[in-house]
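Sending over a structure as structure tokens; questions will come in a sec.
Every protein chain but one is kept in place in this view of the complex.
Chain IDs A and B follow the sequence of writing; residue 1 opens each chain.
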Amino acid sequence: MTTQESSPRWHTLAGPRPVRWFLRSARSLLGKKLFFLSLLLVLALLFLAIFAPLVVPYQPLKTSPDEQFLPPSSEHWMGTDQFGRDMFARLVHATRLDLMISFSVVGLALVVGSLLGALSGFIGGKLDDVLMRVVDILQSFPAFILAMGMAAVLGNSIGNVILAIAVAYTPYFVRLTRGEMLRVRRLEYADAARCVGVSPWRTLYYHLLPNSITPSLVQAALALGWAMLDTAGLAFLGLGIRPPTPEWGVMVSEGAKNILSVEWWTWLFPGLAIFIAVFGFNGIADTLRARVMREE
Amino acid sequence: MDSSLLRVENLHKQFRLDRTTTVHAVNGVDFELAPREAVGLVGESGCGKSTTARCIVRLEQVTQGGIFFEGQEITRLSQREFRPVRRSVQMVFQDPIMSLNPRLTVRQTVREPLLVHHLTSTPAEMKARIEEIMTLVNLELSLLDRSPRQLSGGQRQRVGIARALVTGPKLVVLDEPTSSLDMSIRIHVIDLLRRLQEQMGMTYLFISHDLSTVRYLCQRVLVMYLGRVVETGPVDEIFDRPLHYYTRALLSAIPIPDPRARRQRIILKGEPPSLTKLPPGCGFADRCGFAIGACREDEPALYDVGRGHRVACRQAAGLRS
Partner (left out) sequence: MTREQGAAAGSTPAHHGEALLRVENLSISFPGRDGRVAVVDGVSFHITEEETLGLVGESGSGKTVSALAIMRLNRKPARVEQGQIWFEGQNLQAKTEHLMTGVRGREISMIFQTPRSSLNPLMRVGDQIARVFRLQQGLGRKEAKEKAREMLRQVGISEAERHMRSYPHQLSGGMSQRVLIAMMVACEPKLLIADEPTTGLDVTVQAQIFELIKQVQQTRCMAVLLITHDLGVIAELCQRMVVIYAGHVMESGSVGRVFDVPGHPYTQMLLQSMLRVDRRADVTPVGRGVEEIVYTLTACRFAPRCPSVMDVCWAQKPAVVDIGPGHRVMCHLYSGE
């Protein structure tokens, strides 16, 4: 009876008793199973990312003109692309890059956004007003469009991609943390800290900030999935990461040319990889959110 | 020569809600607290007792008037200058759940005042002091590593008390410390507070709407209405021989847990006026059984009727003689 707010109440449907029982247990088991599955997927990806060079037998950038478009076989588990490069090798190396970008983006946005939001909520006044207007402006663009614009301006490099997407995400964390800070600031333990004689900075750092950051942390888990999609999206459009660097979006973009022809392995596997990564992160984020809600 | 521990002089506090509305929460409050006494500050919601308390501990800025602690005027001090004074002036809050940081353990909560005021020099000293205060408030040491969520209401409130007392304050302001507790626990906490006061020689300013508790714990009492003190004096004197019409109504309204007690109840008509628009003269005049025309013109001062008993009403004061 804790996570019923957001999900459809399958188990309250009318129907023969065995059906209702089945649906009810499916619901609670699915909750746990979802988490384990997501965790498994993410851990598998992390493993691949870290041990990439040890896992793959081929070089991701090595071209081989006479091995073009080979379908999946025991030699090339996922086949080869138009330059004869082993797909599996490229995919695994791309995992490295994509995960690194996602974590960097979210890490940057979370840290900078939360600090700014907390300070803004705590200090208030002109600083708060100005920052909120800046946030409003940034949020008036859809995040992806904003990232696109920035990437186009900054130029195509990994660092710029990270920066562009991080800037697009920061406003959300600013808002979330600021909101919590405004609430927490009025609570009695904030007064109690003042009364004890705790300095304002220590109050902020030791008492208020840890209690304002929970929604941002949950959002960060979700943002990992989005960052993945945004990176791939940018690369697909030709911004940010460019070929021949192996990256899932780049690979999808290259494989997309073959979508109507026979070489299905060139777009299916990278697409599947994105799907698995996003699914995994979202599953973890969802469980985190449910746990947090239950605690409140 | 100021022998009092705390002296409040002509305290006024207004809150500005917006350009046109101002809430006049405290409108000229004067009183003194001597060392080692327990004084109750009572009244109903909106009377200004909580705001007065918050002004004393500098959680609110005073609009007008002065507060003197051990002879030193404290309202004009900066927060940094006031910090050392906080060692000696502490507050116990009403809601045990909300007044403790949910992310800190009991140990961390109780330890913080010691850290902030640099009261111990070695970890061993700190440990000893923490354990000493825990024992003093009847909390088992095993609770030190628990978080507030894992404690009962009475235990949480005791942690709040421990936090307030760990610096060895001279004045403790208690804002309805037992209102959120169940009856059977309340008496334990009240009794604890009484014993601690005697043991540590502190002064209590006990804010409450529960007059039965005030009667038990305090020696003197101040009754507030609409931001002013309407009657003050020794507890027994005020409760047994109340003069002000409001004090009488207030006391008569409280049910006594004794089926044989006879009650002559004074029911007040209407409601208190809004704090945003204080009526001229005595703010209680519209509901008062003693009111005459002059009451609505000048605000009455506190008249001394002997035995330390003072009342802000000409008619009521006249009743004495």
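By our rule, contacts are C-beta pairs under 8 Å (C-beta built on N, C-alpha and C of every residue); 3 or more make two chains touch, one makes a residue touch a chain.
Nothing here was measured: the structure is a model prediction, and the numbers come from that model.
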| item | value |
| --- | --- |
| Touching residue (missing chain; options B:Leu17, B:Ala128, B:Leu141 or B:Ile254) | B:Ile254 |
| Sole contact to the chain not displayed, among B:His209, B:Arg296 or B:Arg314 | B:His209 |
| Touching residues on chain B - with respect to the absent chain | 44-45, 138, 152-155, 182-188, 190-191, 209-213, 215-216, 235-236, 239, 249-261, 263, 265, 267-268, 270-271 |
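Quick note on the criterion: only the chains that are shown with their structure count from here on.
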| item | value |
| --- | --- |
| Chain centre separation in whole Å, for chain B relative to chain A (CA means) | 52 |
| Chain B-touching residues of chain A, taken from the complex the two chains share | 187-189, 191-200, 202, 207, 210-211 |
| Residue numbers on chain B that touch chain A, as the complex places them | 57, 59, 79, 83, 86-87, 90-91, 93-95, 98-104, 112-113, 116-117, 160, 163 |
